[in-house]
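Only a single protein chain was left out; the remaining protein chains are all shown in position.
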Amino acid sequence: MIPILFFFFAAVAIASGIMMIVHRNPIYCALFLILTLFAVAGLYVLLNAPFIAAVHIIVYAGAIMVLFLFVIMLLDLKSETSRQRPGGLPRILSIIMSGVLLAELVLFLRSGTANLPLVEGDLIIGSTKEIGNLLFTEYLFPFEITSVLLLSSIIGSVILARLKLK
Amino acid sequence: MEIPISYYLLLSGILFTIGVVGVLTRRNAIVVFMSIELMLNAVNLTLVAFSKQFNSLDGQIFVFFVMVVAAAEVAVGLALIVAIFRLKQTVSIDKINIMKW
Partner (left out) sequence: MLFNFATALVFLIFGGLFVLLNLGISRILQARNPHPVKISTYECGELPEGESWIQFNIRFYVVALVFLIFEVEIIFLFPWALVFKDLGLFAFVEMMIFVFILLVGLAYVWAKGDLDWDKPQSVPAPELSQSYEQKEVTETVDS
């Protein structure tokens, strides 16, 4: 069952990812990205990380993509939905370079992870409590720094949204 | 039956490459931004896969922080896009060249 689910989620993630970068309407791009995010959340569950999967859906599908859709609606991008891809050389070059990157990644993965040691011991499942224990003891300082990051981002983005035209 | 970690890493590599193609070929700044989100997700998948492989939770904590950084990045980045749109009436990255001379 698990292999079937893995290949199902992987296929959904890749297919909707490709649809996201080829679709012309930005709203459809956002919806396909949401589909990819759900597939990735399913993969997190298969990887024994149920809490990460839930948080992933809450943050990405619940907040980040809402903000994306919001901005697409805010900007009224109808005129931008027409064809506006770079034709010719830049596009071909960028696709070739991406192919090279993929080949590099595959080669690296084949050589690097062929015989990774499997750590013995009790299987750790990333439940909410386990993550909380680690987060509030060992990773306490990064956690507190995170709040400063969020503070700076809220102030910065509100100032940018307020910016008046000259 | 267990899926070997290399499958997850390969999937993550493919997703990352899709994100790169999106960044390089699209001209809509918002879609470019979404492609960056896809790349962040690919990296998150790698972190969780290694977290399972090495039987430790540190990778999952990292995913937490990556998500927070992604949220902060989206807030500021979209505010930038909105500000640029109000200045230039476009989000096409070919036409946003106010810092290029």
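Going by the order they are written in, the chains are A and B; count residues from 1 in each one.
Note that a residue touches a chain if its C-beta (ideal position, glycine included) is under 8 Å from a C-beta of that chain, and two chains touch if they have at least 3 such contacts.
Only a predicted model underlies this, so the values are computations on that prediction, with no experimental measurement involved.
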Of B:34, B:48, B:75 or B:91, the residue in touch with the unshown chain: B:75
Interface with the undisplayed chain - residues on subunit A: 2, 5, 42, 45-46, 48, 50-51, 55, 58-59, 62-64, 66-67, 70-71, 73-76, 78, 125, 128-129, 131-133, 135-137, 140, 143-144, 146-148, 150-151, 153-155, 157-158, 161-162, 165
Subunit B residues touching the omitted chain (full complex): 64, 67-68, 71-72, 74-75, 79, 82, 86
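Basically, only the chains that are shown with their structure count from here on.
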Sites on subunit B touched by subunit A in the complex: 1-3, 5-11, 13-22, 24-28, 30-31, 33-35, 37-38, 41, 44-45, 48-49, 51-58, 60-61, 63-65, 67-76, 78-83, 85-87, 90-92, 94
Residue numbers on subunit A that touch subunit B, as the complex places them: 2-3, 6, 10, 13-14, 17-18, 20-21, 26, 29-30, 33, 36-37, 40, 43-44, 46-49, 51-52, 55-56, 59-60, 63-64, 67-68, 71-72, 74-75, 77, 80, 84-86, 91, 94-95, 97-98, 101-102, 105-106, 109-110, 113-114, 116, 118-121, 123-124, 126, 130-131, 134-135, 139, 142, 146, 149-150, 152-154, 156-158, 160-161, 163, 165
